[in-house]
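Let's look at chain A:
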Amino acid sequence: MHKNHNLDIDLHYITRVEGHGNIVINVKEGKIEKCQWQVPEAPRFFEAMVVGQKWDVLHHITSRICGICSIGHTLASLKATEAAFGIKLSERDIKLRKLALHAENLQSHVLHLGYLVLPDLMGVGSVIPLASTHPAEVKTVVRIHKTANEMSDLICGRTTHPQRLIPGGFTKIPSKDELKNLKDALNAEWNDIEIVAQLLLSLAPKLPSFTRETEFIALTNPNDYAFYDGEIGSTDAKSASVDRYLEYTNEYIVPHSTAKYAKHARESYMVGALARYNLNHRLLTKKSQDIAGLFGLKALCYNPYMNNIAQLVEIVHSWEDSIRLIDELLADNSYDIQRTNMHTNVPTYQRTNVQQGIGAVEVPRGILYHDYTYDDKGFCTKANCIIPTNQNHANIQADMEALVPQILDRPKNEIELMLEMLVRAYDPCISCSTHMLKVEFC
Partner candidate 1 sequence: MESLYLPRPARLNKILPLTATEKLFEVSFDDGKSLGHQPGQFVEVSVFGVGEAPISVSSSPTRSKRSFELAIRLVGNVTSALHNMKEGSRIGIRGPFGTHFPYKELEGRDLLFVAGGIGLVPARSFINYAIDNSKKYGKITILFGSKSPSERLFTNEMSEWREKAEFLETVDKADETWRGNVGVITTLFSKISINARKTACIIVGPPIMYKFVLMECKKKEIPDSNIFMSLERRMKCGVGKCGHCQMDGVYICQKGPVFRYSEIKEIAEAL
Partner candidate 2 sequence: MKPRIAFFDFASCEGDQLQIVNLEERLLELLQHVEVVSFREAMKEHSDNYDIAFIEGSCTRASDEERLKKIRANAKIVVALGSCATIGGINCIKNYRNQTEVRKEVYGDKYELFDTYLARPIEAVIKVDYKVPQCPINKEEFLSVAKALLTGQKPFIPDYPVCVECKMNGNVCVFEKGMTCVGPVTRAGCGSCCVNEGAICWGCRGLIDNPNTDAHKEVLEKYNLTPQEVMNKFKLYFGWSDTNAQKPQS
């Protein structure tokens, strides 16, 4: 195959990702003139929307930033509000919140791998034809996805835009019987997860072996493979408390995109499953470490396509760790179904002097920050939300710039597919990535 001297790629609204993104490549006589990852999604201005709103609705509004990670957004938002007012949670509720994040992680990763990535690996355009050609596999994926969703429903009330999560805890929590049933359902799912793992193992050779050194950022916590809580960890720098998130996420604006870009120690960094794996793999459950071994995933892994495998590893981790958390809750003799009341009218919570609060959680696509400032009546005066996909945009761009010259000699459709797969590997959540709030410009 000879070199492509001229090549124009314009993948408008790349499919099987959440939100709208374009890939534009122009090559003239072997020279790359343009290589861009564009995000033309309509901006939604959440940071401006929440100004003037009361502390007890912010989580409701900001949940709407993203349908897929609405539990994560809700939790980041609640943590920010709780930090601002010094609201403490019970151990029980923290465990339930961790379960909620696991549920979301499971649901999102299964959706991504099963419905969005699998078609690429199997050479079809969507999961729909697979339903007739590979009914058993599709039904297996559907079953796991369903269990994950039922888990969110049970903990949060609803999978998308959860109702039970409120400042200070839960309006309603599952009974022990319900938790037991959930545990049984999860245990029954192991077989299915193994089937999917084996299927992916057989297809894994189709993942391109491309590497580019970059910085990885994720929450870290000495006790836990961090999702709910931790410090900001980096493969390039020492970890720091989340209050210093702005030092890590320097956001900037590029003209071809309505989403903001971010950089830290280098020109770009990566967040998400692979970043978490690279930073926290020692804290993974036994079974998930085994899966990583099966796929030859080793820290530090610089191949962005391996994010897909890191997601599979996390599916196993979230699944196993959920069972552990449920066991702990079941063993807790003081577990009762006391619920938190939503004090819509008067915040009865202790006020701290600082009315600014920052909340960070790991959502499927990476680290997510919400930062709110409230006035003395409990109305929001300022907000900033930094979304994982935004933090990844610059890294996607950098990967593309590194990848394209390496594959220019391949047929156009192959180049297109590899680029699409690259973008998809990041599992970008573009609709949320544009809901950017106020940023400092440097």
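Structural remarks
Simple rule for what comes next: a residue touches a chain if its C-beta (ideal position, glycine included) is under 8 Å from a C-beta of that chain, and two chains touch if they have at least 3 such contacts; residues count from 1.
Basis for inclusion: all candidates are chains of the complex that A comes from, given by their letters.
Being a predicted model, the structure only gives us computed values, none of them experimental.
When you check 1 or 2 against chain A in this complex, the one that touches it is 2. If you check the complex, the residues on chain A that touch candidate 2 are 13, 15-20, 41-45, 47-49, 51-54, 57, 60-61, 64-68, 70, 111, 115-116, 119, 125-128, 131, 138-139, 142, 145-146, 149, 157-161, 163-164, 166, 170-172, 253, 255, 258, 339, 341-345, 379, 431-432, 436-439, 441.
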